[in-house]
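A single protein chain has been omitted from the complex, and every remaining protein chain is retained in its original position.
This part shows chain A:
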């Protein structure tokens, strides 16, 4: 029976429009995955020797900070891990046992990259531990305990799909705990560290997380088994419609019509709402760079990178997928009396306004000196002037339909922000860094900043020209796009 499921998945994967049109993207994703695997492996091997060199007991230190690792894992899983969409509805009528269908769906989550990747940290780390004379039996039980912790997260994530507040809560807890520890007010790690250390010292203790993980599996299984009905777990929740008055937007003329629609689109669909949250998260991304916390990030080029990211969160996560946001009613748009220019201008205005707001909110980076904010500021200008067009242009080629109305439960396709988005973003970052480098090595950093800003302003000046080009592409891609959007999922 499992054979059938796997067969179906295989086909749906390789026959999807997205797969066939975005082979380059797949290659990028594979490279990205390899990168992370490499990082984790290095961390696994390096953690032991690095900590030892720093004069700390490696295992104990790892255990102390394990709580952050585990919570971070959960948050990342929520943000990035797409819940697998098994085409469940048609299966219900076929002679599959319902329990099998649920098993398969849950089993699919277990094989996710976001679980597997941890193996690349824990296995090398454990091997090094044994190599360094730690008791193999204890290392293995500790290892199993950790594995169980990762899977506990996996099953919690299955339930979490509709619980944004909970996740924000978790993220705040981790930030709060980190801050308290950093300022020496309260340190939670000795308590949680004792638990993780216990997993190593007490042979029996690994049974706790293992039993918990198994228990969660059972609960998740029972939960979905009970809800495997069209009007329960598999139905979309109908929310009471709210209407809002957006007439103040009318000052933007004909563009306002689309602008109003786009705002409704963002407000009323979970996928688009997540992109807004992501852009807020991006605002804080710069902290990694400007605080000097990470050594390899502490150079002017990476700061430009940060500037682009801080101000471009919405631009990348939303703009990237124009026109896919309208994929479910694209034929309507194509048969109505719509000019591409007004349609695109509305999306362009949205991303530019969002980049502008981010640039203003980024003023907080002044705390780290004027150079930090200069990077954010020119990044913002570049995003508004150049990347605003580039994302719309790139969007014409991304023909992945976005199912706004998709089932928002665990079996639905839930998170909007995925690895794909991150990867296609790369080229848009390299040009400003190159521009900066040219300035940096000729007349100095200020000239570098000026070059980026200049490029941004030039982008504005060529707006109409850029729009004409982009519209041309949208027109030539029209039929292909319609055909690809027809393919749901």
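Heads up, the rule we're going with is that a contact is a pair of C-beta atoms (placed from the backbone, for glycine too) under 8 Å apart; a residue touches a chain by one contact, two chains touch by 3 or more; residues count from 1.
One rule holds for everything that comes next: contacts and distances are computed from a predicted model.
The complex appears with one chain absent; UniProt names that chain "ABC-2 type transport system ATP-binding protein" among the candidates "ABC-2 type transport system ATP-binding protein", "ABC transporter", "Monovalent cation/H(+) antiporter subunit G" or "Spore germination protein KA". Between the chain not shown and the residues A:121, A:330, A:365 or A:474, the one that touches is A:330. Here the missing chain is touched by one residue of A:115, A:157 or A:269, and it is A:269. Along chain A, the points of touch with the absent chain fall at residues 236, 238-243, 257, 261, 264-265, 268-269, 328-332, 334-338, 404-405, 479, 482-483, 485-486.
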